[in-house]
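A protein chain is absent from this complex, but the other protein chains hold their places.
We just call them A, B, C, D and E in the order they show up, numbering each chain from 1.
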Amino acid sequence: MNSNRLEQGLQKLHEIDGEAGQAVINSLQHICPDLARLTIEFPFADVYSRPGLDLRAREIATVAALTALGHCAPQLKVHLNAALNVGCSEEEIKEVIIQMAVYAGFPASLNAMFAFAEVLEGRAG
Amino acid sequence: MNSNRLEQGLQKLHEIDGEAGQAVINSLQHICPDLARLTIEFPFADVYSRPGLDLRAREIATVAALTALGHCAPQLKVHLNAALNVGCSEEEIKEVIIQMAVYAGFPASLNAMFAFAEVLEGRAG
Amino acid sequence: MNSNRLEQGLQKLHEIDGEAGQAVINSLQHICPDLARLTIEFPFADVYSRPGLDLRAREIATVAALTALGHCAPQLKVHLNAALNVGCSEEEIKEVIIQMAVYAGFPASLNAMFAFAEVLEGRAG
Amino acid sequence: MNSNRLEQGLQKLHEIDGEAGQAVINSLQHICPDLARLTIEFPFADVYSRPGLDLRAREIATVAALTALGHCAPQLKVHLNAALNVGCSEEEIKEVIIQMAVYAGFPASLNAMFAFAEVLEGRAG
Amino acid sequence: MNSNRLEQGLQKLHEIDGEAGQAVINSLQHICPDLARLTIEFPFADVYSRPGLDLRAREIATVAALTALGHCAPQLKVHLNAALNVGCSEEEIKEVIIQMAVYAGFPASLNAMFAFAEVLEGRAG
Partner (left out) sequence: MNSNRLEQGLQKLHEIDGEAGQAVINSLQHICPDLARLTIEFPFADVYSRPGLDLRAREIATVAALTALGHCAPQLKVHLNAALNVGCSEEEIKEVIIQMAVYAGFPASLNAMFAFAEVLEGRAG
């Protein structure tokens, strides 16, 4: 049932993104509660809850994709935090970002690295 | 020295991409030997040879990025093979492709899954 | 319940995409049944079934987006057919494609127009 | 004649984008008057003035495309306003933005929805 | 007057793209004569006819952009031919393509180089 997907999605969202994820959902609630719900249900209940790939690998994939796409700075920051939350090391995340220079070019890689600097500063602060 | 980078890159290329990687390099040799060399040196000697991220995680990142970018079908096929070569399971790779629907949309995800079907068929053949 | 989402999605898929949509789902079933199901559920049960925007406007939006993204030729063809299925005229669809030259450039627009030529030929055949 | 295209384009620009469109043109005048003129002539005289698709459908197509492209925040805001100006409802525009999650991923959709929140606030203010 | 823009555009198109450009226009005539006309007028009469940048530099810019965008293979081939037509050397064009690895990644660069191999073969044939 839908209420189960929503609960399952919220639980997974909190496991991965913590407060940053909840903050995004809260902002969405004001402008479009349906998109807030869909953003919890499909990505977190339908996809991230699936077995077959551990959360560390899932976050490595997401950081890679958002770095390569290049136009998703807010979501990239959420997932750079998420990658640290689920156990990726700083070094591993930097390696993913460096590697994206090969596939999406240096600008994508540099912008993601500067976003990571802000994320690390935010966690240290 | 440059010759060392080239040797180191070639060795890493073969470890990851096997014959498919060599075939790309051979095709490039005919049209532009310098790009063939640069394609070995920077991606494989400078990036994939770095410690700090294991090859499985590197291929998960690359499959995610090439799926999300959407306009790199030949390179995606090479790295779907590479991901299998370095120990990712079929299931893990499918999960990465499914997850990209969240970040790059369903068309990117579907096209990558059909590319993976061709890759699996090619290996079974 | 999930079975309801699947049924609702399938019904909407057939209403919009007809046989072309079913053909995509059938191909996906062979390589990844879970992605086949997710492709029915989220896009068609969760999104296209929503009130608030009629199917003609939905297909205009999708044709515009897939033309602009540029790397989704198979999906664009499905939705060019779908746009005709739900009542958009040939002229309206051509206008959407022409308009995309403003936002995504002439190559995106030309490639979509040639795809539409194939779609029209296929329906006439 | 060119002067006619310019006049026709300006009239259409004002009909669609109102003051926000004129503000963009004014900014362009300072740095590159020729691009200001071309931005009026081709998009507004040559494309938006064409019959065959009403302005509501044109703005739905443009909002969809700019949401999907993801790197056009200033232009997206102009056209979110324009969509409201030519008679699209808030609900319709939100549906277009939600639907883009299917084709361009959730980050593109979320960023557009937050842009729409700013646009609505600006009109209410 | 519009007929002048069309004539001026056609002349510039032939100067740059030769038969390949005319072939594209002919194909467009069958499906959408208006887009054929717009494709001559805006790009070739309004933009390529402008003073301030010589045709060699214009083609270098276009080859760079189409290589980086990655989803415009047919247009890239037309402009790889055009670049040769207006006096760029093979070596210069290869350098532009190589340089794009820095900004758009190696897949974009490799795909463009293979497209250039086909173009050169076509001219030699």
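Just so we're on the same page, a contact is a pair of C-beta atoms (placed from the backbone, for glycine too) under 8 Å apart; a residue touches a chain by one contact, two chains touch by 3 or more.
Predicted, not measured: the structure shown is a model, and the values here were computed from it.
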Chains on display which the left-out chain touches in the complete complex: A, B, C, D, E
Hidden partner chain, touching residue among E:16, E:32 or E:100: E:100
Listed residues E:47, E:73 or E:117, member touching the removed chain: E:47
Absent chain, residues of chain D that touch it: 24, 27-28, 30-32, 34-35, 38-39, 42-43, 66, 69-72, 74-75
Residues in chain B touching the chain absent from view: 1, 34, 38, 41-42, 46-47, 50
Footprint left on chain C by the chain that the document does not show: 68, 101-108
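Simple rule for what comes next: only the chains that are shown with their structure count from here on.
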Topological distance between chain A and chain C, in contact steps: 1
Required steps from chain B to chain D (each step between touching chains, minimum): 1
Intersection of contact partners for chain D and chain E: A, B, C
Most distant chain from chain D by Cα centroid: B
Same or different residue numbers at the chain A/chain D copy interface, by half rule: different
Interface copy of A-C among A-B, B-D or D-E, judged by whether over half of the contact pairs recur: D-E
Chain B-chain E separation of Cα centroids, rounded to whole Å: 30
Inter-centroid spacing, chain E versus chain A (mean Cα positions, whole Å): 39
Chain D, residues touching no fewer than two other chains: 42, 47, 50, 68-69, 94, 98, 101-108
